[in-house]
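Note that one protein chain is taken out, while the other chains of the complex remain in position.
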Amino acid sequence: MKTSTRRNFLKKIAITAASAVAVPGLVKASENLGTAEAESAEAFPGPGGLIVPKGNGLQISGTFLDEISHDIPHQNWGEKEWDADFRYMKAVGIDTVILIRSGYRKFITYPSPHLLGQGCYMPSVDLVDMYLRLAQKYGMKFYFGLYDSGRYWDTGDMSSEVEHNKYVIDEVWRMYGEKYRSFGGWYLSGEISRSTKGAIGAFRAMGNQCKAVSGGLPTFISPWIDGKKAVMASGSQLTKEQAVSVEQHEKEWSEIFDGIHDVVDACAFQDGHIDYDELDAFFSVNKKMADKYGMQCWTNAESFDRDMPIKFLPIKFDKLRMKLEAAKRAGYDKAITFEFSHFMSPQSAYLQAGHLYDRYKEYFNIR
Amino acid sequence: MKTSTRRNFLKKIAITAASAVAVPGLVKASENLGTAEAESAEAFPGPGGLIVPKGNGLQISGTFLDEISHDIPHQNWGEKEWDADFRYMKAVGIDTVILIRSGYRKFITYPSPHLLGQGCYMPSVDLVDMYLRLAQKYGMKFYFGLYDSGRYWDTGDMSSEVEHNKYVIDEVWRMYGEKYRSFGGWYLSGEISRSTKGAIGAFRAMGNQCKAVSGGLPTFISPWIDGKKAVMASGSQLTKEQAVSVEQHEKEWSEIFDGIHDVVDACAFQDGHIDYDELDAFFSVNKKMADKYGMQCWTNAESFDRDMPIKFLPIKFDKLRMKLEAAKRAGYDKAITFEFSHFMSPQSAYLQAGHLYDRYKEYFNIR
Partner (left out) sequence: MKTSTRRNFLKKIAITAASAVAVPGLVKASENLGTAEAESAEAFPGPGGLIVPKGNGLQISGTFLDEISHDIPHQNWGEKEWDADFRYMKAVGIDTVILIRSGYRKFITYPSPHLLGQGCYMPSVDLVDMYLRLAQKYGMKFYFGLYDSGRYWDTGDMSSEVEHNKYVIDEVWRMYGEKYRSFGGWYLSGEISRSTKGAIGAFRAMGNQCKAVSGGLPTFISPWIDGKKAVMASGSQLTKEQAVSVEQHEKEWSEIFDGIHDVVDACAFQDGHIDYDELDAFFSVNKKMADKYGMQCWTNAESFDRDMPIKFLPIKFDKLRMKLEAAKRAGYDKAITFEFSHFMSPQSAYLQAGHLYDRYKEYFNIR
């Protein structure tokens, strides 16, 4: 079989796959090698290279910074390592870094007068200050993630979060917002799903205050879709039976968007709780809702693998690719990831991450 | 204590251990330092070196390639890393590589017209083509692992596997078998245990077809022994109560071997589900059955550790050594491993693997 024959063969496959759209119960052809891809098949590399079109996904331009960590073990990096990591991020087009949360229960990221007064532990490094400096150095925007008292996880009630963050938002803006031009926005860190009690009121209150103190800086949320993989990280299950339907998801989130759209600028649903052949269905609904309420539609492209018994290591590249391609097809505005430093960084303690970085650069033609 | 004294001491220990064979309820002396070992004790290295005879196990000459992975996180290697890995394999005597499965549910390893038409996802790289090229480059034989639809795992019924693989076997032979002389055989990837319904019929059908299209290339299976460690990878348990007895194992597998021996050339039982002091009992029965039915008796020497809460990281060298020594004692024909690239490779993301590689080379006197 010569290479040219092989190319024709691949084109034929692409067309076969495209026709799969008519078969009931199967994924849409867009999941496979669709018509557009078939047309550019001639450009595919020969043996050993990629057999899908390159750069066909939404490129990641933002990442969470996973401090304080909830369920991902710490890497124990100092400023030297963080500086190098920002450089690695920049090299692949990341212009936005988002502190996942400024504190979780008693562990905090900066010497907060309010939270120390509440019994939180003094951190040895002021991470907020460090991240803001590094963001400034590398020309990025830093989003501050609000404090998470843990009470919401225990009780399902967000009122404690609103109460604490009243102080946190004020003091953080005073301590850092006026000092660093890299302070670019706020992340309302409550990771809610569809049925969280009082979420609308809580997001309204916190979003309002963030904007008020900061002259209207942008805010966003990153909830999860209550799909089949929405299970506890500490449990041994990988999937559950009762997943939300697309219709139910649209109904419930339309209500939430309706309630928050004037104080929340973007919604970045986590993309890892649904199956790969459900991406298009959920993503198109998300985009439709965001458009309707004038919000930006982001994707939180998880770069860790939810399908493995070790919770969690870096994702297989093709899974990340498929999610970014679905985001592009749906016309999403921005892709961020949870998160670069453990799961995509060449200096991650998980060496699979560095190889993911290489595969990612290859696919997006980044040198 | 001088070194010579120490050697005599070790010889004495060996003899003591050998006599342990008479103590009821204890492992056979062959598990410890038996008579043969005692005789060669003089050759043991001094302090710091090995105190067991070197090279006394069956050397591994084959490895699975764990793509598509079921429960081991991906390393995200490109062709450069795979090429290096084949070189590392070759250096320790591996002449056979076995694709663990060509697809698992919707993830596949090559652009299969049949499977893409069924809604499977287009892979970004043609791994089958790459592995065949690398096998050819390094003078190895490549075994193709059949497609696993996942239905068998969900329902216990293998009919769906037979149905899909009808197409897969044909198209794979057409796409690659005629092109690469490294295409050396077939791995019937259904990981059954003793009581799988319809396994004999399924293996007969698939084995028959593999041989028919390929001019009789060899086929093998790699089932598990339903021992105390046969538990779910995603669960938190390490062992279970109801393990199979040697007698029951022999009875049930004799029936299976009787039904498949004319179309399956070898059986490589996974060696990790039984305890270390059960190895000899099960291995000798396996060899007896294989001999009776004219099949080759291989061992699938698992190079990951089933005894640890993290599922799974590389195995402790002595555990691997004991299993390979048991395989040699039982007169097995070949040892393969699941699998080299995560658990034994110097470039594995699990750095314990590279040290296992060093210990392994030391033991087998490989430079």
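For clarity, chains are labelled A and B in written order, and residue numbers in each chain start from 1.
The definition used in the following text is that contacts are C-beta pairs under 8 Å (C-beta built on N, C-alpha and C of every residue); 3 or more make two chains touch, one makes a residue touch a chain.
All values reported here derive from a predicted model rather than from experimental measurement.
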Can you tell me which of A:I51, A:I72 or A:V172 touches the chain that was removed from the display?
A:I72
Interface residues of subunit B toward the undisplayed chain are 1, 9-10, 12-13, 16-17, 19-20, 23, 25-27, 31-33, 37, 47-52, 236-238, 276-277, 305, 308-310, 313-318, 321-322, 350-352, 355-356, 358-359, 362-363
By the contact criterion defined above, which parts of subunit A meet the unshown chain? Give residue numbers in ascending order.
69, 71-79, 81, 106-107, 111, 113, 116-126, 129-130, 133, 175, 179, 233-236, 310-312, 348-349, 351
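Simple rule for what comes next: only the chains that are shown with their structure count from here on.
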Round to the nearest whole Å and give the separation of the Cα centres of subunit A and subunit B.
38
